[in-house]
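All protein chains but one are shown in place.
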Amino acid sequence: MSMSRTEATSSSRAAQRRADRRGQADGEAASIEFRDLTFTYPGTTTPAVNGISFDVSASSVVALVGPSGCGKSTMLRLVAGLLDPTGGQLLIDGNDATHIRPEHRHIGWVPQSYALFDHLDVTGNISFGLRMRKVPADQRAERVREVLELCRITELAGRSVGDLSGGQRQRVAIARALATKPRLLLLDEPLAALDPQLRRTLRSELARLLRASGVTSLLVTHDQTEALAMADRVAVLQRGTLEQFGSPEQLWNTPANPFVAEFVGSATVVEGTHLGNGVVQVAPGLEVLADGQLEGVRRVQLALRNTDLIVDPDGVPFEVQSREFIGESWLATGELETGAFVTLATDATARPGDTVKIAARPGVQVTVVESE
Amino acid sequence: MSTNILEPDATPLEQGDVVAVAATAAPNDPILRIGRWLAAVTALICLAPIPLVLAVATTRVWQQGFWAGGFTLEWLANGWQRIAPNFAFSLRIAVLVLIIDLLIGLPAAWLIARRRFPGRRALQALSTVPIAIPGIALALGLILAYPTWKAGGWLLIAGHVLYTLPFMLGALTPTLGRRDLIELEAVAATLGASFPARLLTVTLPQIRTSLLAATIMVVTLSLGEFNVSFFLYTVMDTPLPVELYSGYITMRLEVAAATTVWFLALVVPAAIALERLGGAKVGQA
Partner (left out) sequence: MTALRARPAASPSTGPAKRRTGAPLPLALPLLVVVAGLLVWPMGTLAIRSFVGDDGGFTIQRYADVLTSARYLRSFAVTSVLAVISTLLALLLCIPAAVYLERAGTRFARTVAVAMTIPLSLPGIVIGFFVILVFGTTGVVPVAIQQMTGSRALQIAYTFSGLLLGYLYFNIPRVVLVIRGAVAGTSVEAIDAARTLGASPLRVYWSVVLPSLRPAIASATALSLATAFGAFGTAATLSRGYRVVPLDIAAAFTERFQPELAATLSLLLAIVTTTVLVGIGRLGEGKHR
């Protein structure tokens, strides 16, 4: 480039400002590319985000899921520009955005606490970004009305922030982020602060909203059910590294390692010996049919789900150690002869301390964990 | 299954029932009974002088008893005339000190609250030291260190700033360091707000209660400051407390009472407002 670096940056910023002033010029959903992104918090030695690479296509909903401390919220803040990566690159719509300030990234961010401005009312919150971008008043009002409708909170206009319920606050926070037609929407645990009963309904509501707005969404959650239910693609993180990135079905049916199988797939990973033709022996007398190509493979790891085993009078003994009532049935957990713990659905008669006989459910094909 | 003797109609508790526990102590708690009496006594001690001052200030001839010689407002009028110029001066000083404190304290509190740097703890500790040192020592130090400044009146201002700055920092630093405030500013940044815009539209509105409390506190402390001012003032302009003091030593009780009434009228409402805002802090005696 013949322009000096500062000139290039300032002319692009000026272009951005012109675009912002026109209102929603930058409304097109952007793609994100993570290239070996790394971040270490100052004063620590282990990276919180360690060389993560994957791509988010425009207008898709991607969930970042993993246990506490896996780096997913840090990832979000990196995308928002609130943190500077220590290594790697972040590309937004193909352009290097690694060091652009948050004010100029044109993204929407919804933190876990929603962070509503309590010195402004609902309308003031939603129009905040529009005012910052100097959108003229009539366009502002129109856009606020649009987004209130999109989020189905039209009746909340003008209300004071302190009067709102958790679900309402969430929607106002999202509306505020969407008002400026951002290229990306970042949501940090959007449902975590809500009552468990509400979460189910608001989850589908949120999914609808994200699709309707068409904006590229990056969603952080520790709840795998949410991730699988809402996202087009899921990135599973553990301790700063990417364990697997794929569609929910891919993660469920072909987990890349035991962690993914257990955390996302609600399975228990057990080791078994391949006896040929896809039959795997999990414990003496307990054989299951595996779903996958096992030619020449001897030791196999299987992701056993709660429905893969059943009570069978001809099966192997299994001592029930604890059980949970889940409505449709009970889930009994116990130890196999090999020492592996498995869970299966039973009826009310299998009490802790009882020994029941179990076998594989006929016709089931157990998922293979790919690491072999 | 046991039943509760006190509430025979209540259903027995099952595992998992949630029971709300009363947050306030029972009123017939013996400690609270004692506490209530002592609170009443100490409140009486603290407040009794105020109506008494008013009574003396409105008595024509106090020597002979309450309202001996009749009720009068003359002492009060007289008192106001005496101290009005002093009050004006003290107020000017207080406002000047407030502005200086804000200019110094707001950025410093921002930095201390938001960023770790070597020497931060030391700076914070040093900034609170003026409270630990008797005012008279602070004043003496200033006089000995800057003997030529005294005449210009700047030493008085310096003394007030030194004395009030720790309170301003103490009020602003925790507020500026609040996690939720920092998150609000981060959200504002993602919504396109530049640094000055964030400061004006998010930070200042959010800290307005603390700012108000700090303002009232600094002004009140400055208006009532005696220990330092006594050694640093110039005869041309006497601060209000110094004028009050000379009245206590030389004047009739009625006059002294009258000037005190005016002082209280200025300071007490501010103190009440400050308590409402939640920010009473201690000064020197």
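Read from first to last, the chains carry the letters A and B; within each, the first residue is number 1.
The rule is simple: contacts are C-beta pairs under 8 Å (C-beta built on N, C-alpha and C of every residue); 3 or more make two chains touch, one makes a residue touch a chain.
Nothing here was measured: the structure is a model prediction, and the numbers come from that model.
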For the chain left off this view, which of B:Ala137, B:Leu204 or B:Ala265 is in contact with it? B:Ala137
Touch as defined at the start, partner being the missing chain; which of A:Ser59, A:Thr86 or A:Gln281 qualifies? A:Thr86
Which residue from B:Leu156, B:Ala171, B:Leu191 or B:Ala257 sits in contact with the chain not drawn here? B:Ala257
Where B:Gly79, B:Gly105 or B:Gly192 are the choices, the one touching the absent chain is B:Gly105
In terms of residues, what is the contact footprint of the unshown chain on subunit B? 21-27, 29-32, 34-36, 38-43, 45-50, 52-53, 55-56, 62-66, 103-105, 107-108, 110-112, 114-115, 117, 123, 126-127, 129-130, 132-138, 140-146, 158, 161-162, 165, 169, 182, 195, 220-221, 224-227, 230-231, 241, 244-245, 248-249, 253, 256-257, 260, 263-264, 267-268, 270-272, 274-276, 280-285
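Just so we're on the same page, only the chains that are shown with their structure count from here on.
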What is the distance in Å between the mean C-alpha positions of subunit A and subunit B? 50
Flag every residue of subunit B that touches subunit A in the complex, lowest number first. 180, 183-184, 186-194, 197, 201-202, 205-206, 208
Residues of subunit A touching subunit B in their complex? 20, 80-82, 101-103, 105-109, 111, 113, 115, 117, 119, 128-129, 132-133, 176-177, 180
